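In this view, the complex is presented without one of its protein chains, the others remaining in place.
So that you can tell them apart, the chains are marked A, B and C in the order they are listed, and the count of residues begins at 1 in each.
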Amino acid sequence: MSRLWDKGEPLERRVLEFTAGEDHALDNRLVPYDVRASIAHADMLAERGLLSEEHRRQIEDGLQALAREHAAGAWSVSLDEEDVHTALESRLTERAPEAGPRLHLGRSRNDQVLAALRLYMKDVCRDLHDGVIAVAESLDDLGDREADTALPGYTHLQPAMPSSVSLWSGGFASELRDDAKGLLACIRRADKNPLGSAAGYGVPALPIDREQTCRALGFASVHSPVTAVQLSRGKAEAQIVFEIHLLMTDLGRLAADLILFCTQEFSFVALPANMTTGSSIMPQKRNPDVFELIRGRTATSMACLTEILAVSSKLTSGYHRDLQLIKAPLFRAIDLARDVLGVLAEALPSVCFVPENIRMEQSLYATEDAYRMVLDEDMPFREAYRQVGRRYSGKD
Amino acid sequence: MSRLWDKGEPLERRVLEFTAGEDHALDNRLVPYDVRASIAHADMLAERGLLSEEHRRQIEDGLQALAREHAAGAWSVSLDEEDVHTALESRLTERAPEAGPRLHLGRSRNDQVLAALRLYMKDVCRDLHDGVIAVAESLDDLGDREADTALPGYTHLQPAMPSSVSLWSGGFASELRDDAKGLLACIRRADKNPLGSAAGYGVPALPIDREQTCRALGFASVHSPVTAVQLSRGKAEAQIVFEIHLLMTDLGRLAADLILFCTQEFSFVALPANMTTGSSIMPQKRNPDVFELIRGRTATSMACLTEILAVSSKLTSGYHRDLQLIKAPLFRAIDLARDVLGVLAEALPSVCFVPENIRMEQSLYATEDAYRMVLDEDMPFREAYRQVGRRYSGKD
Amino acid sequence: MSRLWDKGEPLERRVLEFTAGEDHALDNRLVPYDVRASIAHADMLAERGLLSEEHRRQIEDGLQALAREHAAGAWSVSLDEEDVHTALESRLTERAPEAGPRLHLGRSRNDQVLAALRLYMKDVCRDLHDGVIAVAESLDDLGDREADTALPGYTHLQPAMPSSVSLWSGGFASELRDDAKGLLACIRRADKNPLGSAAGYGVPALPIDREQTCRALGFASVHSPVTAVQLSRGKAEAQIVFEIHLLMTDLGRLAADLILFCTQEFSFVALPANMTTGSSIMPQKRNPDVFELIRGRTATSMACLTEILAVSSKLTSGYHRDLQLIKAPLFRAIDLARDVLGVLAEALPSVCFVPENIRMEQSLYATEDAYRMVLDEDMPFREAYRQVGRRYSGKD
Partner (left out) sequence: MSRLWDKGEPLERRVLEFTAGEDHALDNRLVPYDVRASIAHADMLAERGLLSEEHRRQIEDGLQALAREHAAGAWSVSLDEEDVHTALESRLTERAPEAGPRLHLGRSRNDQVLAALRLYMKDVCRDLHDGVIAVAESLDDLGDREADTALPGYTHLQPAMPSSVSLWSGGFASELRDDAKGLLACIRRADKNPLGSAAGYGVPALPIDREQTCRALGFASVHSPVTAVQLSRGKAEAQIVFEIHLLMTDLGRLAADLILFCTQEFSFVALPANMTTGSSIMPQKRNPDVFELIRGRTATSMACLTEILAVSSKLTSGYHRDLQLIKAPLFRAIDLARDVLGVLAEALPSVCFVPENIRMEQSLYATEDAYRMVLDEDMPFREAYRQVGRRYSGKD
């Protein structure tokens, strides 16, 4: 066994590495959100007489300084700090040794992490929404640029009816806007204030005020009863990744179309050189790697969804450490959506259809022919269908 | 090979069995919806001068008679009819040989099946919503019945803080209401009129009116452009099954709690005899099979979601026959949600906690002890935490 | 709620329907295997003095008669019997009221169901193996028939190097043979005698002989210790479905190739008329539905795998009723593999390439050109690659 993983480290270190996992690295993106939620929590404590104004000020100043320094790259969460929450509290306590140890009063890491995560998720939903709209607008532009380009409409990948580039791009743009709405709709589940639920059973003895932190952080409502909070873990996260997956599926299908349209046999589309790559063996090749990787990422978003859903399934109620494993696939899915939207927004403006290669053959108009027979001769559709069918099959 | 599947049937029959699959059986639930959508289509055709009033009336009467007879069990969709659409049109044509062959003018099976399916899905979302609310109300009742029963609150399955049966049931009831909202939110994607998109590229030559069928069928908007319709297949379906899976996860976790509470070691709960089953070998056993099967069904809803999402992924745009495979997992997920909600609504009223077996030990109050030290002595929380921790670990 | 599922049935019936589920229908295929395992068990009981020879004979005769009658369609497992095991024992007891109630001595339904299931799985692996080989042979025949037909070899769906129909079909045939080996390799996990593990903790007090039933049923070894048996549930099943999914993926990719080759733009292949279907709106269409449904079934096999794996995950050791849910996705995956292999074995003989539509353009030979420069001029490959590359990009 030693070959693969014995790094000669003491047991405690290895257990720490196993339990903290990649959290410390992942958590860096949560620093501004945890700072914001912690300041709101400190404000509430002060308001309820549980923290002096002096301590509250030290906490706010200290956390804001830490956030600024983190944004400037001066520090990041280390493995020994385990997670963003410990990192911020221990660094704050170094600077404000009297105030720092008073910050965690009336909360648990369980509600603290959710507060930061939910603020982050709300931002992500809006940002991804905007990113999707930007790609939809690129498709609109493409449709405008190619307003005169006809395209066969396919069913079963067989030519079926006349279509056009603008109908093609418009269909995708419409579904992307549907995805964007789906992403915004995810905010609902993230928009509930977890603070005050503590470890999942509320805060005894202390006169805390969940409504105040709710207002201060802009949550739509207080998540209650307190026992609902930990039960809900993974639901908002899964919904975001589900919507990302629908988005990735739409983009993957757009990519599949472009890969097909770029084949020599179709040759409907010329890809920009900077979106293709060469081959290590075949000197003549230009390959649509960017679009293949967009299509392939459908598998990744599906896997992220599977992972999140599998983590919480069958667990008894109350917090379990397993739930920590939700963060990695959530962040991975968000990052891949961001990357794919970014690269597509660059790629679409230079996608170019080649009208001279696009043949609109007569059979595309067979349905129209049948309809005209119906209109002209008041023939039942089924009869017109049969007559036109015989003509095309050569049996007429 | 012959052993397993050669049934000595002619090729055409076997190809039909393969392509039609279980559609004919599945499609029976769509009969009333297809009838409704077909009548709306016929009305529109008549309004636009594409169908005489006499033919329109024959179609409406014929379809309504067929729907009534189907509801009464007089007929069902057969394999040879392949699907509900063919079944209805051919049966209608038998009765109204002049009008029947005119019904399919200006539509395709592609938009027809979606119209019926979306009407069905909208009904399902509302029905499942109501079913979930009914179970949430059973949980409310349970909380009321057991208003005086304390319960340890667990984290990591270790006793953590004081809780109660009503907090326990209230947490689940709250998340179920969240699931119910999620199910209603699925209506958005199903609420777009597909009629008039035909095979996915619209209806040439004929002056059809998509707004009229939209209004008649109660869809929120016309799905456009026409190319968006087939691209969207599976999205509303997947969202419903995704929300069903979140629901099943919540119910599976409720079941996991009850299974745990029923162990002899916990003995917090006594299950009603009619919810348990015996063993074939051990005469003394009573087993919580109903709850185990609820927990296990989480796997089934996840599989249904996986199947739907995998069907459409990577397909080029436009209709493909693969998309037909979405129906079976959609219906399976809906049916299992319905079954589980139904059996739970029966089971919860007889779930009974046994207060004398529930011990609230001192350590559950450790956090409160620490908080009281903070309040009484203005001690920083971290210091109070350390002092109480030493006391409980016996190091103090 | 009542609309969707209240059928006005008494609670007991509904609980039975929920817990027995579709088991009774599914279990019919297990009748011959359960009969075989029960006879082996009775033989062992008799050998160990736990059953008289007279009773043993009554059991054997009774069960064999029941198996014959079942095969002839005279009876099938009903919902009230719940499963094949109850059906057989209660029907046997009707006929042999003295012997029947003695059959279940020293076993539990837990080891009984596994015995029947494993015997069935071993047969399935061999049958599917044979079915896969038959399709591979059809591909060999296709390669022979089309021995002279060239084909571009694609990478990234771009023409890359020269290939041929026989290389194309040979690649698939080779991977199918690999899948066939994979299916046979699944027998290992099913080839362990579960009998004698009873409910999962063995058989107290009775002198049973696990080796005897092992030999009689042709299992490779006794599954031990007894506690391993229930832990193993789902593993052999999952492996079979995993291998079916690899097979379905290979077949789905074969189908994807054929669908592409059948497009009008490629036109490499002409599909036989009896493998295509028409359209309800477009009179001119012939669609490759059979191949689309083969491609789409990849989603179904993936879902079956997901379901089986999700059922057992995270369960504590020992039997749980959840495990019953493994049977349905296992049988569904087996049946779809069988159906797809059957239809492909019919379809492949009539697949016909159209050499006059297949263009082998010059750029396919670019790599060969570069290699010849290396051979002729002792040029480093990278230099030859660059020179040929410039020629093809028109920059030379």
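Throughout what follows, a contact is a pair of C-beta atoms (placed from the backbone, for glycine too) under 8 Å apart; a residue touches a chain by one contact, two chains touch by 3 or more.
For clarity, every value in this text was computed on a predicted model and none was experimentally measured.
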item	value
Contact set of the excluded chain (shown chains only)	A, B, C
Touch with the omitted chain, as defined above, among C:Asn28, C:Thr149 or C:Thr249	C:Thr249
Omitted-chain contact residue, chosen from A:His41, A:His70 or A:His104	A:His104
Residue in contact with the excluded chain [from A:Glu54, A:Asp80, A:Glu98 or A:Asp130]	A:Asp130
Candidates C:Asp257, C:Asp289 or C:Asp339 - the one touching the absent chain	C:Asp257
From A:Arg57, A:Arg95, A:Arg338 or A:Arg372, residue that would touch the chain that is not displayed	A:Arg338
Contact footprint on chain B, counting only the chain that is left out	155-161, 259-260, 262-266, 278-279, 281-289, 292, 306, 310, 313-315, 361, 363, 366-367, 370, 385-386, 388-389, 391-393
Touch residues of chain C, complete complex, unshown partner	50, 93, 98, 100-106, 110, 153-157, 160-163, 167-168, 170-172, 174-175, 178, 181-182, 185, 188-189, 198-206, 224-228, 230-232, 235, 238-239, 242, 245-246, 249-250, 252-254, 256-257, 260, 295, 298, 302, 305-306, 309-310, 312-321, 365, 367-368, 371-372, 374-375, 380-383, 385
Residues of chain A in contact with the chain not shown	1, 3-6, 11-12, 14-15, 18-19, 21, 85, 104, 107-110, 112, 127, 130-131, 134, 198-199, 274-275, 277, 279-282, 287, 289-290, 292-293, 295-300, 302-304, 306-308, 310-311, 320-325, 329, 338-339, 341-343, 345-346
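Here is the rule we go by: only the chains that are shown with their structure count from here on.
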item	value
Minimum number of chain-to-chain touching steps separating chain A from chain C	1
Same-residue or different-residue interface between chain A and chain B, half as cut-off	same
Taking each chain's C-alpha mean as its centre, the one farthest from chain C	A
Length of the line joining the C-alpha centres of chain A and chain C, rounded to whole Å	35
For chain A paired with chain B, centre-to-centre distance based on mean C-alpha positions, whole Å	24
Residue numbers of chain C (touch at least two other chains)	279, 281-282, 287, 289, 292, 306, 310
